[in-house]
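Then we have chain A:
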Amino acid sequence: MLKEGKDNYRIPSGCAICGIFNKDGKRVSGTDIISAIEIMHARSNGLGGGFAGYGIYPEYKDYYAFHIFYDDDKAKVICEEYLNSHFTIAYLSRIPTRRHPKIINEPLIFRYFVLPKSSNLISAQLDEQEYTSSCVTRINSDIDGAYVFSSGKDMGVFKAVGYPEDVGSFYRLDEYEAYCWTAHGRYPTNTPGWWGGAHPFSFLDCSIVHNGEISSYDANRRYIEMFGYKCNLLTDTEVIAYILDFLIRKTGLSYEEAAIVIAAPFWSSIDRKEQQEKEKLIYLRNTFSSLLITGPFSIIVGFTGGIMALNDRLKLRSMVVGEKKDTVYIASEESAIRKICKDLDRIYSPRGGEPVIYTLKEGECNAD
Partner candidate 1 sequence: MPINYIFPQFEILRDETRCIKCRVCENQCANQVHRYDNDYRIMIADESKCVNCHRCVALCPTKALRIIKNPHSFRENGNWTADIITDIYKQASSAGVLLSSMGNPMNYPVYWDNMLINASQVTNPSIDPLREPMETRTYLGQKKHTIKRDHKGNIVPNLGPQLELSTPIMFSAMSYGSLSYNAHESLARASKSLGILYNTGEGGLHEDFYQYGSNTIVQVASGRFGVHIDYLNTGAAVEIKMGQGAKPGIGGHLPGAKITEDVSKTRMIPVGTDAISPAPHHDIYSIEDLNQLVMSLKHATDFKKPVIVKIAAVHNVAAIASGIARSGADIIAIDGFRGGTGAAPVRIRDNVGIPIELALASVDTRLRNEGIRDSVSLVVGGSIRCSSDVVKAIALGADAVYIATAALLALGCHLCRTCYSGKCNWGIATQREDLVKRLNPEVGYQRLVNLITAWTHEIKEMMGGMGINSIEALKGNRFMLRGIGLNQKELDILGIRHAGE
Partner candidate 2 sequence: MMKIKVNEKWCLGCHLCEYYCAFANSGIEDMVKALKDMSLRPKLRIEQNEKISFAVSCRHCEDPICVKSCITGALSIKDNVVCIDKNRCVGCYTCVLVCPYGAVMPSDEGAVRKCELCIGNNDAKPACVQGCPNKAIELAEV
């Protein structure tokens, strides 16, 4: 299994993204999302595809669900030893898959439902999320041949090298039920064919699918690495995930405020706003100036209880949002939405830099 980021090469790509979110928490199978991404086949080149589902593990919803790739048994043994010493494992299994002629060279794929050992938590003096994320980072940088590609509660990422519809079939996503699905098909210009390089990229419960190439990459990376993050994969999606984790979890901004930081309004618009709003916008944009993301991008961010879609300020990548009753559809193309829902209440294209955020309605949750 080759890794990306080795030899320090960055791989730009153009792609397809897609998301479905049920505001009322209704959980649905992965069939629709696979259907939607399939129709955007031409946007991928078969070198990567993936999905994220939220609400898929109701029986273990309070446990962190680690999805891990292993090159071989040796890596699995070392990694499990690490997990055993740092976490209590409630359950583990292979992730069920179905043979598919186009999905080949698969690594070992396992999942573990874990919680940090409370004694470790106390002696490390960290909160649960910080502890878990540090351990995941440790495994990914230090244990050769093991890669944790999903580490949130009651959610999971499923990805591989191949067209997304084939990946969806491979992972038997029709058998899962989630209130939120996101999907991605990759079109990299060059790839070593590593499964971990596909999208979504996830960090704890935040998952990102991304179409675009950010020109501000190195400016963002060199700033975010001051706070302990390591951008080992050298991909744009990775740095976006770390930026959002920093702004939301570590700094305490809301998703709307984080969107102001990463896709800030133009100074000319800010100058025209009312005094209080103007001060707040200048403050956010100035304080986090190195986290402004420029370059074309459209991202869909999944998080527990919600979804956010955002375009760069100049809207240099397509993104369309459709609504039908309590379900929201987001995609790179309208055809993907119409494929699964012909008849929509509303369909629109969000403006560049304007975040589209949906959360589960008050009182609703993903209980079965």
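Selection rule, in plain terms: all candidates are chains of the complex that A comes from, given by their letters.
Structure notes:
Quick note on the criterion: a residue touches a chain if its C-beta (ideal position, glycine included) is under 8 Å from a C-beta of that chain, and two chains touch if they have at least 3 such contacts; residues count from 1.
Not measured: the values here are computed from a predicted model.
Between chain A and the candidates 1 or 2, touch in this complex occurs only with 1. Residue ranges of chain A in contact with candidate 1, taken from their complex: 8, 10, 12-14, 189, 212-213, 215-220, 222-223, 225-227, 251-253, 257, 264, 266-268, 279-280, 282-284, 286-290, 292-296, 313-314, 316.
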